[in-house]
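Here the complex is missing a single protein chain, while all its other protein chains stay put.
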C-alpha cells in the first residue's frame, strides 16, 4: 500500500477570501476518500487543487513521489516546469459536475482525443481501449452519438470513460451526480462502485451519503475551509463527534 | 437596354475585382484576426496591449483613410520601396482592417465557450495550445459563422471605397461607364451584381452554419 496523495498545510485564498485553511491529508493506494460538507465549505476547491486547476496559496502537495506544488505566502518554493505539472496531472483523472464533454466530438472521439494527442497512442490502440471502457460503462452502442443526444447519466458515464482512457492512477470526482435527474443518479454510482471494487484510488466530493457509507473507505467532513472531522464511514455517520457534522448530517440524511 | 447588355462584360470584370478584394481580405483577415484574438486572450500583458492597440487603430479610423494611408502616405513617408500598386495597397488596407473587426468577433466567440471545456482539456493533460486548437477554437466556428457572414458582406460593399485610388472594381467601373455614356441607368445592373455577390456569400454561410450545427 503506497501513499498516492499527500497534502500538507495547504492554504488557498481568492483575493481576500480564504477558502482553504491548513488542510492536511493523505490518500493511500486503493482508498476511496469521500469529502462531504455544506456548499461553500471548500471541498471542490480542495479537489481542484489536487490536479492544478486551482493553484494553492501556501503549503505543499505531492502526487506519489512527485512534487506538484510547494508555496509559501503565494511564492513558489521550487520552479516546477509546466511540462512536469502536465505529466503529473495525467496521473489524475477528473470527472466534473457538469460532465464537460466536448460537444463537437462524438462519444468515441471524446474518449480517444487525449490518448492520441497527449499520450501519442496510435488511433487503433486508442479506439480499442476506448471500446473496452465503453463496454465497462455500458455505452458501446452510443459510440458515434454526439453528447447532446445523450441523457445526463449517459454523458457522465462517457466522461468517466474519457478520464479512464488516460489510465490514471487516481480518479477525482467533483460532485459527479449533482447535476443529474434523481432517476439517473444510480447508473453513474454503479460505474463508480465498479471502479472502487477494481481497486482504483478515488477522491469523491459528493452529496450522496449512501454512496459514501457503502463505498467510502474514509470520510472527511469539511466546513468553512477546514477539515473539521475525519473517520471511517461508520464513525462519521453513526457517531459524529463534531457538533457541526451532526447538524449537517441531520439536514441531509 | 442595349446599353446595359453591351456593358455587361465590362461590369463583370469589375465584379471579379470586387470578389478578389473581398476573398483576399477575408482570408488574410481571418488569419490575422485569429492571432489578434488569441493575443487579446493571452495572459501576457504586453501581447494583449499590442493587439488591443492594433484593433483600436484599425477600428477607430475610417477605412477610406487607411486606404489613402497605404496608397499615398506610405511612399511619401518611407520612400518608393513602399510605393505599392493600387491592388496591393487595397489588399493590405482591406485585410488589415477586416483583421481588426474579425479579431473581436473571434475573441467574443472563444470567450463564449464554457470554461469547463478548457478545464476538462487541462485535466486530460492537454497543453493550452492543444486545447485551443482541438477543443476551444473548433467549437467557436458555429458561433462565428453569423457575425463573420455579416462582416464579409459589409466588406464586399466597403471594397467600393478602393475606387478612390483608381482601382476599377465594380463601383468605379460603373462610374466610368456612367460618365462615358452620360447615363445613370448602368447603376441598375451594377446593383444587381452586388446583390448576386452578397446572396452568394449569404448562401455559403447558411450552408456552413448548417454543417457545423450537426452536434447541437
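A and B are the chain letters, set down in written order, and residue numbers restart from 1 in every chain.
Methods note: a residue touches a chain if its C-beta (ideal position, glycine included) is under 8 Å from a C-beta of that chain, and two chains touch if they have at least 3 such contacts.
Just so we're on the same page, contacts and distances are computed from a predicted model.
Q: Could you tell me which of "D-alanyl carrier protein", "Chemotaxis protein CheA", "Cystine-binding periplasmic protein" or "ATP synthase epsilon chain" is the UniProt name of the chain missing from the displayed complex?
A: The correct option from "D-alanyl carrier protein", "Chemotaxis protein CheA", "Cystine-binding periplasmic protein" or "ATP synthase epsilon chain" is "Cystine-binding periplasmic protein", the UniProt name of the unshown chain.
Q: Of the chains that are displayed, which are in contact with the missing one across the whole complex?
A: B
Q: Touching the left-out chain: which of B:31, B:57, B:154 or B:191?
A: In the full complex, the listed residue that touches the missing chain is B:31.
Q: Determine which one of B:20, B:127 or B:198 touches the chain that has been left out.
A: B:127
Q: Out of B:39, B:125 or B:189, point to the residue that touches the absent chain in the complete complex.
A: B:39
Q: Across the whole complex, list the residues on subunit B that are touched by the chain not included here.
A: Spelled out for subunit B, the touching residues are 6, 9-10, 13, 28, 31-32, 35, 38-39, 42-44, 47, 68, 71-76, 80-88, 91-92, 95, 127-129, 132, 163-168, 172-173, 175-184.
In this text, only the chains that are shown with their structure count from here on.
Q: I'd like the Å distance between the centres of subunit A and subunit B, where a centre is the mean of that chain's Cα atoms.
A: That gives a centre separation of 45 Å.
Q: Over in the complex, which subunit A residues touch subunit B? Could you list them?
A: Touch residues, subunit A against subunit B: 51-53, 82, 86-87, 89-90, 92-94, 96, 98, 100-105, 113-114, 117-119, 146-148, 162-163, 166.
Q: Along subunit B, where are the residues that touch subunit A in the complex?
A: 114, 116-117, 119-120, 122-127, 130, 134-135, 138-139, 214-216
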